[in-house]
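To keep things clear, I will list the structure first and then write my remarks on it.
A single protein chain has been removed from this complex, and every other one stays in its place.
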Amino acid sequence: MGLQAYLTLAAVVFCIGLFGVMTRRNTIGILLGIELMLNSVNINLVAFARYSGDVTGMVFTLFTICITVAEAAVGLALVILLFRVRRTVTADHLDLLKG
Amino acid sequence: MMAGDGTLALAALLLHATAFLVLAIAAPLRRLGRPAAYVSILCAAGSLAAAVLSWRAHTGEAISRLVWTWLPSEGQTLATVGVLADADSTVMLTLVALVALLVQVYSLGYLSDERAPSLGRYYAYQSLFAFSMMGLVLAPNFVQLFICWELVGLCSYLLIGFWYERPAAARAALKAFWITKTGDVGLLIGIVLIWRHTGTFDLTEMRVLAGNGAIPLAGLSVMTFCIYLGAVGKSAQFPLHIWLPDAMEGPTPVSALIHAATMVTAGVYLLHRTDWLFALTPDVLAIVVWVGAFTALLSAVLACVQNDIKRVLAYSTISQLSYMMAAIGAGFSGAGFLHLLTHGVFKALLFLGAGAIIHAVHSNDLPDMGRLARRMPQTAIVFTVGALSLAGLPLFAGFLSKEEILGAVLAGGFAAPFAMLVLVAFLTAFYMFRVVFLAFFAAPPAGHAGAAAASGAPHVADASHHASHGAAAHEPHEPPSSMLLPLWVLALLSVATGVFFTVVHPEPEFESPAWLMPVGVGSAVAGILLAWATYQRRAIDAASLAAAFGPIYRGALARFWIDAVFERAYRLALLGFSRLVGWIDRYLVDGVLNVLSAWTVQAGDDLRTMQTGRVQDYVYGIAVGLLVLLLWVQFN
Amino acid sequence: MTFETLTLLVPELALFALAVVVLLIGAVRSSAYVGRGPLAEVSRGPAGWTTLLGLGATFILTFTVREGASLLDGAFVQDSLALFAKRLFLASAAISLLGSLTLRTGAFSRRSAEYHFALVASLLGMSVVASARELVLLFVGFELMSIPLFLMTGFLKREAVVPEAALKFFLVGTASSAMIVYGMSFVYGVAGSTMLSDIPPPLRDGPPLLMLGMAILLAGLGFKIAAFPFHMWAPDTYEAASPPFVAWLSVAPKAAGFVVIIRLYLAGVGTAALVWTPVIAVLAGMTMVTGNLMAIPQRNIKRLLAYSGIAHIGYMLVGLAALSSSGVAMMLFYLVAYTFGNMGAFLVVQAVAQSEQSDGIDAYRGLAQRSPLLALAMLLFLLSLGGIPFVAGFWAKLYVFWAAVERGMYGLVFLGAVLTVVALYYYLLVARRMYIDAPERPEPVQVPGLLGVAIVACVIGVVGMGLYPAPWVTLAQRVASTLFS
Partner (left out) sequence: MDRLPILSIMTWAPFASALVIMFFARRRPLLVRWTSVAGTGVSLVASIWVYWTYDRVRAGFQFQEEFSLVPSLGISYLAAVDGISALMALLTSIIIFAGVFASWTTKQRSQEFYALLLVLVTGVYGVFVTLDLFVLFLFYEIAVLPMYLLIGIWGSSGDVRPQGIFGWAMGRTGVGTKEYAAMKLTLYLLFGSAFILVGVLALFVATGSRTFSFLELQQMRFDPALQSWVFLAFYVGFGILAGIWPLHTWSPDGHASAPTAVSMLHAGVLMKLGAYGVVRVGMGLLPDAAVDWAWLVGTIGCINIVYGALSAMAQTDLKYVIAYSSVSHMGVVMLGAATLTPNGLNGSVFQMFAHGIMTGLFFALVGLVYEKAHSREIFKMSGFGTMMPGIATAFTIGGLSSLGLPATAGFVAEFLTFLGAWTSDYRWWLFPAVIGAFLTSVYVLRVAGQIFWGPKSADPHFQDLADAQGPEWAALGILVFVLVLFGVAPSIAIGPVDTATGPLLRRLIGQ
């Protein structure tokens, strides 16, 4: 029962994240959604590790957290860059490139 | 001992081929004109000599056959070429060689004003024609026969359209080719069918098979009918006779050679050559008789209303060819063949005589002529000889052969066709002597000064051609000796043949009743008398005579609308249908292709709208992809 | 860590060292040396030249590695596939560098160290990915590969579209990274281990959770290789970034993605792999169709090449869908052929863009009369991409189809073959501009020397493979056979 619950929680968080990515109009909001998705992974990994008694999952989680941070940094940098050039951070305005 | 008749016949054939090749390849020589003509005439003379020798060398029923493989198949021989010299082919060969030579000589004078390159071209065509015609005559099998059959058709096309700058000539050439080609479709099918039926193309082998009764009769009628179709086209039988009058757009010597003496008789010759085959299918032969008799009558009627001297002769040719056909259909092809030979001589004479008149008056139209006998007595004499021969009076060439045909048709048991043919005999004499009287003896009608140099619209072939040089000296005169000589030769031959046959009456293949000859001669004489009364004495008014036959007269003036029907069929059915197919191809078949490609391009354009440029839609895409993948995992 | 371990890691270590050096050059070279002549050329881009030399050295060093060795209990292998992929990464990076070294546009000369550092870092990530047989390593490698790519895309930041492209690439890329790692978490959970070698045993029963994880992973990997419907980032990114970079971007990360797909779904899995055949086949078909169709209406050559590149991924997936040794081999061959053809095309785009200031197809009008050799090179690349005999692409397509026919996938092969015709349509439209249309200006297009060298290298590759494919085929077959033995 236990693992199932964690997995479900993770799935819900993942879906919320994905939903956020798809619906937030602000790029920062989208970034937050992605963070949620990544965090759901952490829940999964830790839960699996806990129930199988294997530490690898925990280690994996640490790596994921680090990388998430790096990604957030790059993401925010790009958002700032975008704001400087285009004076907007609204995702819908990013449609110069299409077709 | 001299060479065999086959070799001689081959020599006759190849001499013309040589002349053609020399003229075709040696373009500078051809462009010189007269020298080219001399080469051709020289070869023609040699050819005549060889042909005569071959004819004389031939004895009895012997058959001399020389063949070479032409088409191999599966390592065997499929078709051969060569010569088949027998009694009929050698005598026909002689006729062809003779008329060809005479016409070539005659043309020297007749076409003396032609530009040199053009003259060279003319003689090249003439040589090619003579070669092809001889090849046809000597053909040992159906393949060579068909080859030469088509080649003479080609020469006919080329020579009718010789003055191709004139629209009428160009049109007539096409018409002739297409109409005869229609018949040739039948002939070709017939040949293919009979090959499959008997396993051979070879006439000799096939004849042996036929003699042994080894040819199955089932379906044979279709085959012989198809072969007969070829003859219908070539020998101008109804309804494919319409090309021959138009073919008169060619130079008159051409008409004499191709459209009177030789090529048009190829159909008759073909049926005569294969009479043993047709004998197996009496139903087809009956068709031959009926069509022949009908065509003879039809064209004789048409001949009566023509004003163009060459057209009169053209319709008379059709009529005479139909005579021969009728005899063959009646089962006595010998009679038809005999008429073919005599007709060849006197019809060539008539055409060449007509050419002399046209040469003199620069018009083809009878009203432009009149009292020409005074100015050109020699022409008048020979032309009258020809007319008498055609009318079939005793002591002239056509007499015996015509009697034989009438007898043959009667003996074959075809009473109605016989009656029609007798009527034709009457009409023949009438229209021929209408020409003779109008041209040579009667006074020209008011308003026509005798010669047509001043006539407003010279619309007919030779006339307009000669008008260019005739304007200065419009006084009619005797033609030069190069033209007179052939005329006299032919006239003498006509008489000689006539006398010969009157004296040495050959044994007919059938019994004719005693009243036959009087009826035949009588109808001819009646015709002559009627013509004399109408056109010379003017005792009977021509207009009221025409009025007496109201509908027929009007129909004849419109050629019984047959040409119009063909014209419509060509324009509306063929061209119209082709335009429909062309439209379908362009806008439907190709249209579908264009639609497919346009759709492809459109699909690309439509798919582009998927690429909105909004990043969240891209994530959407990924999400949907993911969802589909998950569903697949779920349900797999 | 023994010395032997280090020798196995030589390429990665070299790349790491190179990255450090380049970073140092960037830090030191704050006062720009301004001058003329060849010295100035070198001094203006010491980072670039250093990187180029370093890549060359690394490429040579890859041959010192003992093939087939493994480290860390098999978590990191230097098998022939890994080495093959690494050489491909390095060679394509070098060709791309040749093209970008001559770029004069602002940022490239001022901040070249940053650019080249990012490039080397990404290469390092790819190298790790190519060798990783462990999930954590794989994920870290992926991120090391991807994050610099986002930065490099946004490198020419002053143009309005560049940050947009970079951000799009980033957002979609990160989202799919999240998917990858989410999928990995399930795989780990079911297999109980992060080692790839531990996946096949449970796979035989096909537990739903594992299949779920693998499917999510596949979606993430689909993004890396830009397969439909995960491809949408590609055209936008390609359009905005500089052509030499795009040339590399269109090749190397995708190769890395394919390596991972092969390792995860095929190698050592046995017949259980066949489960994925329909998925990959459908993916291949859809990718070919959309890529080719969407390329048709493009008026920008970079977008056109982007969509055509997507289509090519579809063709490679056809080879993969065969899920056989020969299929993999043919896909690898295709990858090499595609590398030469696609990179060459982008380098020509670079040359024309530099001269004409335009990426439009119309800029190619009359190129054959202005610069016949450049036009010929472009024609060869396009024909190779189109799959015409005597240039590499033909064999590539043929082999891929052959592999698929062996599996009896006639439908897919037929679809691919027909779509080749569609592809030729838009390639020929470019050829038409170059050869049929009249030039607007008579003067030839200026091609910088190094760029010319790069183009010639690609021409040699395309024509060489086209005329004599046998060694490449042998190589690809050898690489593939080691996976399936």
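General remarks:
Order of writing sets the labels: A, B and C. Residues in every chain begin at 1.
In this section, a residue touches a chain if its C-beta (ideal position, glycine included) is under 8 Å from a C-beta of that chain, and two chains touch if they have at least 3 such contacts.
Just so it is clear, the model here is predicted, and its values are computed rather than measured.
Put simply, the missing chain touches B, C once the whole complex is considered.
Shown as candidates are B:151, B:395 or B:529; the residue that touches the absent chain is B:151. Set against the missing chain, the residues C:6, C:20, C:72 or C:418 yield one that touches it, C:418. Although one chain is not drawn, the whole complex shows that of B:182, B:221, B:536 or B:612 it is B:182 that touches it.
By the touch rule set out above, chain B reaches the unshown chain at residues 69-75, 78, 117, 143, 146-148, 150-151, 154, 157, 161, 164-167, 170-171, 173-174, 177-178, 181-182, 185, 188-189, 192-193, 195-196, 574-575, 577-583, 585-595, 597-599, 601-602. In the full complex, chain C contacts the hidden chain through residues 383, 388-390, 394, 398, 401-402, 405-406, 410, 413-414, 417-418, 420-421, 424-425, 428, 431-432, 435-436, 469-470, 473-474, 477.
Operating definition for what follows: only the chains that are shown with their structure count from here on.
Between the chains A-C lie more C-beta contact pairs than between any other two chains.
Taking each chain's centre as the average of its CA atoms, chain A and chain B sit 96 Å apart.
We define each chain's centre as the mean of its Cα atoms; on that basis chain A and chain C are separated by 26 Å.
Annotation for chain A: residues 18, 21, 30, 94, 96-99 touch two or more other chains. Listed for chain C are residues 167-168, 171, 175, 179, 235-236, 297, each touching two or more other chains. Listing the residues of chain C that touch chain A in their complex gives 135-136, 139-140, 143, 147, 150-151, 154, 157-158, 160-168, 170-171, 174-175, 177-179, 181-182, 184-186, 188-189, 192-194, 235-236, 239-240, 297-298, 303. Contacts from chain C toward chain B in the complex involve residues 167-168, 171-172, 175-176, 179, 208, 211-212, 214-216, 218-219, 222-223, 228-230, 232-233, 235-236, 275, 279, 290, 293-297, 422. Of all residues in chain A, only 7, 10, 14, 17-18, 21, 27, 30-31, 34, 37-38, 40-41, 44-45, 47-48, 52, 54, 56-57, 59-60, 63-64, 67, 70-71, 74-75, 78-79, 81-82, 84-86, 94, 96-99 touch chain C in the complex they form.
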